[in-house]
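Of the protein chains in this complex, one is absent; all others appear in place.
Moving on to chain A:
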Amino acid sequence: MTQVLKITDLHKRFGDLEVLKGIDLTMQKGDVVSLIGSSGSGKTTVLRCINLLEDFERGTVEIAGEAIGYRHDGRKRRRLPERQIARQRAMTGMTFQQFNLFPHMTALGNVMLGLLKTQKKPKEEARSIAESWLERVGMASRKDHYPGQLSGGQQQRVAIARAIAMNPQLMLFDEVTSALDPELVTEVLAVVRDLAADGMTMLIVTHEMRFARDVSSRVVFMHEGRIHEEGPPDELFGAPKTERLQGFLARSEF
């Protein structure tokens, strides 16, 4: 088994507020891990640290064995130069609650941008990769549409294609469906399920408990910046050990 992600003792604070108080998490290739927990528990922050969208003060994050974001010179800890950071960011693919598609580019243009500029692929190759991923998320017929011409669900599917077309080692999904109307949730979850079935390594933050239970190989429950419980979905949902998780599940919808 190859280790894809290894987080050790991750600490993160926003000013006086300590948001992550020592997170340890490892993922092997093909793992699908759902991160659950109440609002403000730090789930998004974990993903953003892995994608280096946030600095963190303590701990290490390794992706495929490479420590990301920081380098240690003896006792000093330094942030890596911008170019390195950019390369390391592309090792993980991220989707956002608000999709964040580039509004001035077509769906195809959105998916091609990273292939062209980060991976420096020739245009024809980038186009064919982008087209096959758009096909995969069911957006082939809309590839020339601009984000403003697409529904939320369609935009999120394009955003997933944009991230995964970069061939990342690990996909990070931050509440892919929380900004969507109920009738659009299914189509997006179907895409995520399909990718999971295909062996993609994924870390999913979600409030959709039923989905988490179905799709995950492991579920991690966070509370106030710590991991309180983790295990196979049937154990976590079927027989929660901690009182916190019991309480959280009682308050969640299935």
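Please note the rule applied: a residue touches a chain if its C-beta (ideal position, glycine included) is under 8 Å from a C-beta of that chain, and two chains touch if they have at least 3 such contacts; residues count from 1.
By definition in this document, contacts and distances are computed from a predicted model.
Trainee: Among "3-phenylpropionate/trans-cinnamate dioxygenase ferredoxin subunit", "PqqA peptide cyclase", "Transketolase" or "ABC transporter permease", go ahead and choose the protein name stored in UniProt for the chain not displayed.
Mentor: "ABC transporter permease"
Trainee: Would you mind spotting which of A:R77, A:K117 or A:K241 touches the chain that isn't drawn?
Mentor: From the options A:R77, A:K117 or A:K241, the contact with the absent chain belongs to A:K117.
Trainee: Would you indicate which residue among A:C49, A:L101 or A:L184 is in contact with the undisplayed chain?
Mentor: A:L101
Trainee: Can you list where chain A touches the absent chain?
Mentor: So the residues of chain A touching the missing chain come out as 51-53, 82-83, 86-87, 89-90, 92-94, 96, 98, 100-104, 113-114, 117-119, 146, 148-149, 159, 162-163, 166.
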